[in-house]
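Presenting chain A:
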Amino acid sequence: MIRLETDILILGSGGAGLFAALHAKAGAPEASVTVAVKGLLGKSGCTRMVQGGYNVAVGPGDSVERHFLDTIEGGGWINDQDLAWKLVETAPARVRELENQIGCFFDRGPDGGLHRKAFAGQSFDRTVHKGDLTGIEIIGRLAEQVWARDIRRLEDHRAIALLPDAAGAALAGVLFIDMRSGDFTLVRARAVLLATGGGPTMYRYHTPSGDKSCDGMAMALRAGLPLRDMEMVQFHPTGLLAGPGTRMTGTVLEEGLRGAGGWLLTGGGERFMLRVDDRAERATRDIISRTMIEEIRAGRATPHGGLYLKMAHLGPARVRAEFKGMVERCADCGLDLAGGLVEVIPSAHYMMGGVVFAPDGSTALPGLFAAGEDTGGVHGANRLGGNGVADSTIFGGIAGDTMAAWLRDASGFREPDRDLLDQAAGRALAPLHRNGAGRLADLRDRLATLMWDKVGILRTGRDLADAEAALADLGAELAETGAGSASPAYNPAWHDWLNLENLILVSRAILLAAQTRQGSRGAHYRCDFPEPGDLAASSYTEVRLQGEVLTAANRPVRHTRVRPAQETGR
Partner candidate 1 sequence: MTAGEVITVTIRRGGEHGAPVPVDFRVPITGDPTVLDLVTAIQRDQAPDLGYRFSCRVGMCGSCAMLVQGRPRWTCRTRVSLVARRGRLDLAPLPGLPVVKDLAVDMAPFFEKWAAAGGGFRPCESGDAVLALVAPESPARRNADAAIECIGCGVCAAACRVAGAEPGYPGPAALNRVWTLVNDVRDADGPRRLAEVAGPGGLFTCHSQGACTACCPKGLDPSRSIAGLKRAAVLAALRGEP
Partner candidate 2 sequence: MTPVRRHVLLWLGQRLAGLLLAGGLAIHLFQVWSVGGAALVARPGGGVGWPLFYAGVVGLALIHGGLGVHGLWRERRHGLAALSIQRLTGIALVLFVPVHVSVSIACVVCPALAATVFQVAALPLHRGFEAAVVALVVGHGLGGLRVLALEGLLWSRGQKALAWIAAGLTMAAAVAVPAGAW
């Protein structure tokens, strides 16, 4: 086992991780900062995949308060309001930092100022963007800045356990698999940021990058940290449906297509969103996804079992100009987005839930900080399009500041609990010595089908109970399955196994939270409890792992800044 030490260790190289690295280095220039990622720096993760843009209240007539209310309303009143306020309040400064310090060159309006486009569920056009590939500009520029600084990189390093010291008083370090050699690497650090991103890839149709597997949330659960709002899985209404057997299926066609006036049609060519919501296709993602599934279940689906997205009525030339990236992506699948119909299906996109954390990035475990999709509470029951990349860059930067300050007070390096370390290493090695790699794909497909059918967009108590038993079976089956090769060096089957183990654990957390919330809010819809309940008496779910058992609790939401009744005054 290789042992390394670094003052600040950052897990993940998306918007949160890279922003944290830059801020930590700026705040503590003498400190050693290390970014570890299970793929390549800046390439893994979902910030890069952001298409639409970045919500920020900078337009004339817009205000931070309006952005806040949209975020809370969209979140079904279960957001942690202090977190949501931090988000909207910091967004204008962060966008200026992205432009002036990091070098992102966002699109401009005719006056030369930032162009802001319309996004669903918002009272104002406030989504700043770079074409329809905003994330590439943000992550490309961030990665460049990291490469230019004295920041250590651990690429192809998969974190497998957060290790506290023997007393359990604080985090001591993180155990990794160096994926290239297959050896373990123990990195001791005085401050660790959990920023691996979520990524609900346990659903049959999903939008995140394929290497995401909720590793951060799974590690947090095993370290005893509480996860909130885990039932809140956002489905993006327009995932591309390119048929089975291709990884392109599920990838997202951006929200701005509907924002610009795109239509959703049944298999028979009929527009259906108008029946449900005055905003039609510009309603929030949860409402649209639910309506789409109802249409599909009512038998009005397209040949591949989805619905149609139509843009042609806006003029194919305009569509090609405004949504170049999306048009090209469809063209690569042989589909004509600008002039024809493209089959779409709601696709699991984002996890509103995650580790409970404070506005300064700290968690219940001293020395562990968290930011981005690994965390819960910012978005409540439903995230607005354009608030995701804002979340990761804002809270990543804040966590970087906090960790730099934390070094001044924190003690020196701690020694991780030896028993926990051995346990984690033993658990990771187990599949290498078992056969059955050929069954991994089947297990993943069954997990994806189970979660899609039973713990998806429309949920019932009976389905959830069925899924509970089935998930337990899948877990037991995985424990009997191996990676089929004893070679640990860059062995994808081994990492598939570890991905699946994490996905099953986090799926269990989603399911338990979904059973616990007996009501419908935002992304979570219970057919047997369709009412949202009293907004003023809102609660959020909290899931913990104790031993092998997950436990859940409902906790009251504190409306610290605005109460539901005040909403009418806006």
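We adopt the following convention: a contact is a pair of C-beta atoms (placed from the backbone, for glycine too) under 8 Å apart; a residue touches a chain by one contact, two chains touch by 3 or more; residues count from 1.
With respect to how the candidates were assembled, all candidates are chains of the complex that A comes from, given by their letters.
Source: prediction; values computed, not measured.
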For chain A, the touching partner in this complex, picked from 1 or 2, is candidate 1
Interfacial residue positions of chain A with respect to candidate 1 in the complex: 39-45, 48-49, 93, 96-97, 99-103, 105, 107-115, 131, 133, 135-137, 140-141, 143-145, 147-148, 153, 155-156, 180, 209-211, 243-248, 251, 328-329, 332-334, 437-438, 440-441, 483-485, 487, 489-494
